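The other protein chains are all here in position, but one chain of the complex has been omitted.
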Amino acid sequence: MPVVPQSFAMGEMLAVLLARDMADGEKAIVGTNSDIQVAACNLARARHAPHLWWVSGPGGMTNPTEGIIRPAADAENIAVAQAVMDLPLMIDFIDWQVHFFDFAILGALQTDRFGNINTVCVGDHAKPRLRGPGTVGISALCGLSKRFYIMMTRHDRGAFVPKVDFVCGAGHMTGGSSRTDAGLPEGGPRLVVTPLGVFDFEPASKAMRVRSLHEGVTIDEVRDNTGFDLLVPDKIERTLAPDAEELFVLRRAVDTTGVLPAKFPWPKAN
Amino acid sequence: MPVVPQSFAMGEMLAVLLARDMADGEKAIVGTNSDIQVAACNLARARHAPHLWWVSGPGGMTNPTEGIIRPAADAENIAVAQAVMDLPLMIDFIDWQVHFFDFAILGALQTDRFGNINTVCVGDHAKPRLRGPGTVGISALCGLSKRFYIMMTRHDRGAFVPKVDFVCGAGHMTGGSSRTDAGLPEGGPRLVVTPLGVFDFEPASKAMRVRSLHEGVTIDEVRDNTGFDLLVPDKIERTLAPDAEELFVLRRAVDTTGVLPAKFPWPKAN
Amino acid sequence: MKTSSGKIVDLATALSVVKDGMTVGIGGWIFHGQPMALIRGLIARGVRDLTLVPAPGSVAPDMLIGAGCVKETACVFISFEHLGLAPNFRRAAQSGTVKVLEMDGPGIAGGLRAGACDLPYGLIPDLGTDLPKVNPNGYRKARVQEGSRPLLEVPAIKPDVLLLHGQQADEEGNVQYFGAGYFDLLMAQAAKHVICSVDRIVPTSTVRQSARLTKIPSAFVDAIVVTPFGAHPGCSPGLYDQDEAHLKTYVAASRDQKSFDSYLDTFVRNGGGEPAYRDKIGAQALAALTSGGAAP
Partner (left out) sequence: MKTSSGKIVDLATALSVVKDGMTVGIGGWIFHGQPMALIRGLIARGVRDLTLVPAPGSVAPDMLIGAGCVKETACVFISFEHLGLAPNFRRAAQSGTVKVLEMDGPGIAGGLRAGACDLPYGLIPDLGTDLPKVNPNGYRKARVQEGSRPLLEVPAIKPDVLLLHGQQADEEGNVQYFGAGYFDLLMAQAAKHVICSVDRIVPTSTVRQSARLTKIPSAFVDAIVVTPFGAHPGCSPGLYDQDEAHLKTYVAASRDQKSFDSYLDTFVRNGGGEPAYRDKIGAQALAALTSGGAAP
């Protein structure tokens, strides 16, 4: 993990990296327990994407922005939302409709070379070594939104595996055109953000590729912590760190009570 | 039509007759333009069925009771309702679920010997003599509720026909067990209330039968105005007219502004 | 940073997406929330050969039909309630000049939900009606599992354009309703393009103060047209009543095509758009509708 002391927390960096990739007018969904996702969407709204629309998946509140990061499902978001939709009204476009959402941001127990996601179990499903929480909306958001982001708060060989033990969210499946061959709409993962770097998927093979490494991170460190061979470009970019203006807006308009630094500090260097 | 001068309007009598047949705790649905239905439900609630539950089909308000009969879909009902449901949340139990509702009360352009209902057209559908408004929830309410009532504000051979020109609400279909044979749940019409009398359906044949005639109405008058042979019991009952207490509650607690007498007077005797 | 969402546009711009032959959905419920300013605008533009999919309605589908803009219409329920049958719809249906796709509540609900869900069809119960006989493409017998009740398949409904009317919206495009939302949101989810007229525009802070009234969140809205009295002669729930006197004028004028054309020439095809329409209706008449005493 980064050995250079940073003036921002890991959670803040991930929120900034995600926010940068969002465009004005896009539609997004945020699940429960999604502090970094909420921060990223509201940071984008506060900076370059004022008409980004996001909805709390379970709670139905749209665009709750109060300068405080609350759990997306919380009742307090109603008072600062533009709309509140009942979940049974939302399932049509969450669970069925193709490309309603421009993007979702998902965490995982495991991800693999083609950006498939697993939050169900490690090991065999019938007798798992680790039983995870389950799938909920991940299958639909990976399968149906125009793109998705994988956000990992740990980057190690337990989390980055050659093939996920259970596919609960289809990424690029087995690579190439396998996703659309299976009848899924165009889409899949666009970026993977981790404490070590930013990764994308090579357009033809759809295999995961290094896009940039964070300050202080070496390619060997990434290789040591990734359970499959990443594609590595000739010249490795350095992640553009959050700048002063991004951090100012994040801290003064989005996360005024400091939820991100409290909950998502940098992991201890090992 | 009744030649005995009445101290109550036709709309009031129909509301009273319907209210009497409702039981406490039942669930009902009321469509748009349903003043008599609203009055009947609220009269039953005010008298013997305080926990009768009714919902405005289109508007989603439950049990709006203010002493004023408003169109069931009106916004003003929200302020005096116990709940307001969005229509897409309601379609599951309105259009699909078997026996959710204990009853609905439906009007019609035509009804027939087996209590089938037509509000679509008179004559051939491709080139009708009279084009009616359409089916909306009638198909589902006739098909799925535990029973229904047919309320006719006119009783003549145009309205009471041997066979409806278009079945948009299935009653006892072609009689006997034809309704359940067709795969519909138990149910069908229970009573028909008109300006002339009250009618029910003989249990085996499911053919319409005279139950009682209103004060001043003769069986010949009913026969002359009905386009098919009604079953007639040996002794014809006289409809029990609305009593003083029913009218008192109706006028002082349910229809305080006199919507029913204004909109539903007795038809002129012919 | 504050920029325009670009969703608030004038009537002509909003309606420019509607082309001859399109399938047009209409929201509201009978006399509630009929998007009349949008309807009048379409008639003034002279669009032709539309297929209508109206929620249970009244003057909105009736006027489009009377103006000759419609080739065929779904009919779930088209009624003028205590004012009688929908006069132009009735005449067109009886003469056969407009094809009627007979539909019921389960049919439109199942079709819209399938449309919103990108499913090819919805499953509904077979309720023993004559609807499948007259609309065989709209109701097909479904393969049924052992022991199940008989079911029908209804094809997905996906209007090209949907016309709605709400009471107020903000600059973001959130539309608030003071009354019920009826099928409007489900139709908006199923439609490809959603145009919403509103009586007034309010700040987003006002919208946030009563977020539960936002029946059409901005993500479902493509264009908003601010048109005071845009639901007239129907009602805009919580703002103004339906105009009984004008509706009676409308019904009387609908006795034959010539007479109805004359109505349209006076109120709709006069080149003056909504401002001219409001002038024709008159200040006193409009004011009376807002005062709570106009209802019978």
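Every chain is named by a letter (A, B and C) in the order it is written, and numbering of its residues begins at 1.
Going forward, a contact is a pair of C-beta atoms (placed from the backbone, for glycine too) under 8 Å apart; a residue touches a chain by one contact, two chains touch by 3 or more.
Computed from a prediction, not measured in an experiment: that's the story for all the values here.
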The omitted chain touches A, B, C
Out of A:47, A:113, A:179 or A:211, which touches the unshown chain? A:179
From C:45, C:99, C:212 or C:248, the answer for touching the chain not displayed is C:212
Selected from A:132, A:176, A:216 or A:261 as touching the chain missing from the view: A:132
Hey, which chain B residues sit against the chain that's not shown? 24-25, 27, 46-48, 50-51, 53, 55, 61-63, 78-85, 89, 92-93, 95-98
Can you list where chain A touches the absent chain? 32-33, 56, 58-61, 73-75, 78, 84, 86-88, 91, 94-96, 98, 120-121, 125-140, 142-144, 166-170, 173, 179, 182-185, 262-263
Across the whole complex, list the residues on chain C that are touched by the chain not included here. 118-121, 123, 125, 143, 145, 148-149, 151, 212
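In this section, only the chains that are shown with their structure count from here on.
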Centroid-based (C-alpha) most distant chain relative to chain A: B
So what's the Cα centroid distance for chain A and chain C, whole Å? 40
Once you find the CA centre of chain A and the CA centre of chain B, what distance in Å lies between them? 56
Taking each chain's centre as the mean of its CA atoms, chain B sits from chain C at a distance in Å of 28
Which residues does chain C have that touch at least 2 chains other than itself? 113, 185-186
Check: chain A positions touching at least 2 other chains come out as 89
